[in-house]
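Left out: one protein chain. Kept in place: all the others.
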Amino acid sequence: MKPIKALAFAAGLLAFAGSAAAEDTFIIVQSTTSTQNSGLYDALLPGFTDKTGIEVRVVAVGTGQAIKNARNCDGDVLLVHAKPAEEKFVADGYGVSRADVMYNDFVIVGPADDPAGIAGASDVGAALGAIGEVQAPFASRGDDSGTHKKELSLWAAAAVDPASASGTWYRETGSGMGATLNTAVGMGAYTITDRATWIAFGNKGDFEIHVEGDAALFNQYGVIAVNPEKCPNVRAEKAQSFIDWLLSQEGQQEIADYTRDGQQLFFPNADPAKVN
Amino acid sequence: MQDFGAAFAEAFRLIVSGDAALMEIVLLSLRVTFTAVFFACLIGLPLGAALAVGRFPGRGAITVFVNALMGLPPVVVGLVVYMMLSAAGPLGVLQLLYTPTAMVIAQTILVTPIVAALTRQVVADLNAEYDEYLRSLYLPRGRMMATLLWDARHSLLTAALAGLGRAFAEVGAVMIVGGNINHVTRVMTTAIALETSRGELALALGLGIILVVMSVTINAALMSVRHTAERHVHA
Partner (left out) sequence: MRDLPVDGDVSGNAAGPRRRDGETLPVVLDQVGYAARDAALIGDLSLTLEGADVTVLMGPNGAGKSLTLRLIAGLLKPTSGTIRWAGRETPLRHSVGLVFQRPVMLRRTVRANLDHALAAYGVPRGARAERIAHLLSLAQLEDRGERPARVLSAGEQQRLSMVRALAADPDLLLLDEPTASLDPQSTAIIEGLVHRAADAGVKTVLVTHQRGQARRMAGEVAFIHRGRLTEVTPARRFFDRPQSDAARAYMAGELLV
C-alpha cells in the first residue's frame, strides 16, 4: 500500500472510531453504580430522550469517584448519594446547586444462619455492635463511595472501630457494590447495601435482609449541575433541562413507577417549591 | 453456586436470538479492538524493526523499556489516558473522554509495546539471515526494514494476534476511559463486568463464552490465512 493511501485509510478509521463524538446532542451524567445496577436509568432515560432529543450518557462509578470526575469537569450532571460531600462540591464552586431527587434506604444483608444473631433488629447501631462483638465477617466497600461513607458513619455511631480489625473479620474489598455483594455472598459476610441494588441483585445465594427500617439507614440521592464557571466545557443548558425534568412531576412519577419484582426501588422526594 | 450449564444456555440464547443489544456491543468491541491493533501495528511494526536493525544511541534501553511495557496493567494505561483526556487534563479540549476514540487510544497504547517487542524479535531473527545480503545491496535503513517486515509478514501476524488478544480481553483501560456507557462505549468486557456487579453471573459468563468463541474464531481465521499464504511462499 502506498503511504498516502495508508494515511487516508488510517484517517478514515479514526473518523470511524470517533464518529460517536461528532455532535453534542448528549450530556454526561456522573452517577453511582447503585442507580445503574438497579436498572433505573434503563427505565427512566428513554422517556426524557424521546421528549427532548437529548441523549443521556451515564458513567456509573462510586460516589467518591463520580465527584472526582465531575471536579475534573468530565461530566455535566452529578447524581449521587452522599449529601455532605455533595454540599461540599457545591460550596467549592463546582456545582451550581444541589436538589433532592429521591431516596431509598440501606439494608444490612447477611447469611441465613446469621452468626451475629441480628435478624429482625431495628437498631442498626446495636446490630453492628453485635457483629463487632462476635467478630462475624463483614464486607466493606472500602472505596470512598456513598455507601462506604454511610457505613463508616454507622460504625462511628455504634462506637465500633472496624478499621483496627481490617484484614481479620472486617474485609475491605475496595470494589463497587456488586463486586462487594458477590464477595460477601462468597465468604458468608454481612454487608450493607442500598435496597435498590439488593432487590435487583441476581446472585443473592442464601442471603437475607437482617436489618432495615432504622432512620439512620435513610439514603438520599441528590442531583447537581456542574458549574459552567468552573467548567466552561459543560453543556449547561442541556444539563439543566435534564435536572428540571428529573425534578418535575413527570420525572418524579417515572421514578416512582420503576419497580423490580413488584417492589418500588426509589421514592421521589423532590421539593415541589424548587420545581418550576 | 451458579450453574455453568445456565451460562452456556444463556450464551446460546443470546446468539440464537440475535439479541440487538449484544450485536451492538460485539460490533463496538470489534471496531475498537481492530482499530487499536491497526494503529498499534502502524507504530509497533516500524518501531520493532528499527529496534532490530537500527544503530542509534539508546537502542538497548528502549528495547528493555518496550519489553517491560508489555506487562503494563490496563488500569494504569486507562488512568493515564483518562488524566490526559479529562477536561481538566492537557488534551481535554479534544472532548474525547467517554468516546470509542478514547478507548482506541488506550488500547493502542496497551498493544503497541506487544507488537513492537514481538516485531523486534521476529525481524532480528530474519535479519540474522538477510543482513549481509541486504547490506551488499546498499539498501537505505528504511528500505531494509521494509524488506524485512514484508518478508516476515506471516510471523508478524502472530504479533498482531497477540495484540488483538490483549486488546480484546482487557477491561481495565476501556472501563475508565470509555465509562461503560450504554449504546456508546459498552463493549464485551465492560458488559461482563457490569453483569457481574449486578450479580447476573450466568449472563456475565454467557457473554464471556461468546467473547472466547469470537476470539477463537478470529484467531483461527487469521491463522488459516497465514497457513495458506505460507504454503504459497515456503511450501
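Each chain gets a letter, A and B, in the order it is written, and its residues are counted from 1.
Keep this in mind: a contact is a pair of C-beta atoms (placed from the backbone, for glycine too) under 8 Å apart; a residue touches a chain by one contact, two chains touch by 3 or more.
Being a predicted model, the structure only gives us computed values, none of them experimental.
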Where the missing chain makes contact, among the chains that are shown: B
Option from B:38, B:82, B:98 or B:130 whose C-beta touches the chain left out: B:130
Residue numbers in chain B that touch the chain omitted from display: 129-130, 132-133, 135-139, 143, 147, 150-152, 232-235
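The criterion applied here is as follows: only the chains that are shown with their structure count from here on.
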Distance between the centres, which are taken as Cα means, of chain B and chain A, whole angstrom: 32
Interfacial residue positions of chain B with respect to chain A in the complex: 2, 31-32, 35, 38-39, 42, 86-89, 92-93, 95-101, 104, 179-182, 184-185, 194, 196-201, 203
Chain B partner contacts - residues on chain A that touch it in the complex: 6, 10, 13-14, 16-21, 26, 28, 33, 36-37, 41-42, 57-60, 69, 71-74, 176-179, 181-182, 200-204, 231, 233
